[in-house]
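This is the structure I want to talk about, given as structure tokens.
Missing here: one protein chain of the complex. Every other protein chain is in place.
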Amino acid sequence: MTVTLLVDSLVRSVQVGSLYALMAIGLTLTMNVVRLPNFAHAEYITIGAYTALIVSLGVSSNPLLILGAAFLVTALVALGSHHAVFRPLEKHRTSTYTMLLASFAVGLILRYIVFLLADYFELFDRRIQIPLEVWYRSSVVILTNIFFWVVPTSIGLVIAFSLLLNRTPLGREMRALANNFDLARIIGIRVGRVVNLTWLLVGGLAGVAGALWGLYTSVNPLIGWFAILSVFAAAILGGLSSFPGTILGAYLVGLSENTLMQILNVTIGLDFSFKPAIPFIIIILVLLFRPQGFTEFLRSNRGLRR
Amino acid sequence: MNIDLFATLIALLTFFGIAALMAISLNLEYGVAGIPNFGQALFVSIGAYTTGVTYTRLLPLLAGQEAINPCGATLAPALQLRSEIMRTMPAVGLGNFVLTLLIAAVIGGVVGYAVSYIILRLKQEWYLALVLLVGGETVRIFVRGYQPIVCANNGISGIAGPFAWVGNTQTASILFALLVLAFAGAAYWYSEKLARSPYGRLLKAVRENEQVARSLGKNVARIRAQVMLIGSAIAAISGVLFALNIGFVSTNDYVVTLTLDVWVMVVLGGLGNNRGALLGALLITLMDRATAITAIQLNRLGTDIEFNYFRYILFGVILLLMLRYRPRGLLPETRFTTPAHQYLARSQETGDARSP
Partner (left out) sequence: MRNRLLVLLCVVGILLVSGAAIAQDDVETYVLGVAQPFTGPLGSFGTDFTKGIELAVEEMNAQLEQAGLNIRFEAVSIDTEGTPDGAARAVQTIVQTTGAQVIVGPLTTSEVLGAKQFADENNVVIVAPASSGAAGAIPDDNIFRVMYPPDNFAAKAFAQIATARGYQNVAILHMDDPFGNGLAEQFQEDFQALGGGSVTVVRYAPDPADVTSEVTRLSADASQLSGSGTTAVFCICFLADAQKVLQIAQVDPVLSSLDWMGIENLANPQLLEDQNYSAFLQNANFVSVSFTDEQTPVGREFVEAFTAKYGSVPGPFTNYAFDAANIAMLSMLVAGNDGAAVKAILPFVSNHYIGTSVQGYLDEYGDQAIAYYGIYRVADNGSEFELIGTYNGSADKLTLEE
């Protein structure tokens, strides 16, 4: 395999992996603090992408403004979904499968509202209007401004989130909630406030991820739904509890979808049309043989569970 | 509006019967035995793909002819061959149908058993859920990519039901509806018997408290694997009927949405309750047709709004309302009592320990 092919696929893996990481930590956070496998996370991503699109088409081309808008709008949608649906259900002590179905229903509603609006305003497969420029060129690799927007922003947000979780009082409260919900309430943590802020954070991160993902590809109402299984794979690799594990998992998924796929294609002629199966196979293998994923390898206190 | 009520009724009964089979299968697995099977799409597709294979390779053999490759250049002659056989040789068609059902049930059951045996030994139960959900999609991607089975992404058409030899279409559709309902009835009867039997009570005990059941010496994993076998076999049979009802086998129909639809039926109707499963299947079938008709009418109004999206939104809203206000479903779970319970109840009433 040529060097260019390898280097290029590694660049892509990093790009995609960073985006998956940003999408996956929100999912892991939801699973831990709120105990909910949230299928509507896919729609948060889509809503972030559409917010970015609308802002870029109608208001401004400033990337900071676009990302900021995506963060805000999606954060509010996520908080809204919590108050409208998940909190009333939780009060009744419903089972995990009921919550899963509920999250699927919320996702359905959000997705088709987006479809309605996209259909009415003719916003299918439009591009976010940030002009493309090449910022680095060498003989083996070419990096565009999109790369420099996607990767540092994703990594930066992930690091910022890590810091928030480990260094701030709010982060401590989140971790306490994740460890033992009832105990946390007893020792006086204002559970409602923490949960609300968690949802805002989850939505915001997913929104920015969606905006960047839309920048990286193009925007349509199914953009989140098509990406969500890879995101679940990343979260599962992180054992659904460890953040470093999730981030590592995200890059692993990105790598297997790009570099591994490329290698398999060149060596054994595996067709690219099987690429969607890769995150699935990862999920199955991890759950069968090592369900805890990467949680025990990384012995840091950055996870939510000790 | 020019509604053909009779035809609509027959069509709805057929869809209801197929949905009922799927719902009963899931109710058996989750409602009675507590196994969260998120892999309906996989088991239904096993039945459908089996149908695709038998109707193209086995059917000609049964009729004493050579099987023609149904993919690629020989597509039309292969199609003509099987259409002709189904139309003119009812015994062969019926025989093939029965064989298809048996083979599908066996394959579905074996896969269900194998899958459950491996996974039910794991700690976290919802692993099974996710692995099956994802496994179904993986199988679909592979079947879509390879030529054998259903001609990759082309699919196989001309999969006619066992009544194709009947001259009158309406009669044939009525017969098929009755056949489907008969299967649904049989599955219902069987599930009810199972639930009421000592075996069924054992399953419920296992569902309620696994540790206690295990401490009583019952091999929990093996019992659940048996239930998966039965449930998966029923699901595979429903897949055969599903494919015959459309007449075309393609990987596009066996997606995650199918699994979620069946879950909605069971949750809606009532968990652990066969009548609930039937009710859920009926409601979903009716809702699908009713919302389609409503969307047709609304779209006729000529606005720019695409009302077909509202069908999904409505579906989501109804599901949420159900989960919020009736999390146990519309029909509560029936409580089965044993003769011992009844004796105890009566003797407490009369205060006499002796009389029956």
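Letters A and B name the chains as they come in the text, with residue numbers starting at 1 for each one.
The definition used in the following text is that contacts are C-beta pairs under 8 Å (C-beta built on N, C-alpha and C of every residue); 3 or more make two chains touch, one makes a residue touch a chain.
No experiment lies behind these values; they were computed from the predicted model shown.
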item: Residue among B:Glu192, B:Glu306 or B:Glu333 touching the omitted chain; value: B:Glu306
item: Contact with the hidden chain (one of A:Ala84, A:Ile159, A:Leu183 or A:Leu222); value: A:Leu222
item: Hidden partner chain, residues of chain A it touches; value: 2, 4-5, 8-9, 12, 15-16, 112, 115, 119, 124-125, 127, 131-132, 134, 142, 144, 146, 216-218, 220, 222-223, 226-227, 230, 257-258, 261-262, 265, 271-276
item: For chain B, the residues touching the chain missing from this view; value: 1-4, 7-8, 11, 15, 72, 75-76, 79, 141, 145, 151, 153-155, 157-160, 169, 172-173, 242, 245-248, 250, 252-253, 255, 288-290, 292-300, 306, 308-309, 311-312
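Basically, only the chains that are shown with their structure count from here on.
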item: Approximate Å spacing (C-alpha centroids) for the pair chain A, chain B; value: 34
item: Touching residues on chain A, where the partner in the complex is chain B; value: 37, 85, 88-89, 92, 94, 96-98, 100-102, 104-109, 111-113, 115-116, 119-120, 229, 232, 236, 271, 273-274, 276-277, 280-281, 283-284, 287-288, 291
item: Interface residues, chain B side, partner chain A - complex; value: 30, 36, 118-119, 122-124, 126-127, 129-131, 134-135, 137-138, 141-142, 144-145, 260, 263-264, 267, 304-306, 309-310, 312-313, 315-317, 319-320, 323-324, 327
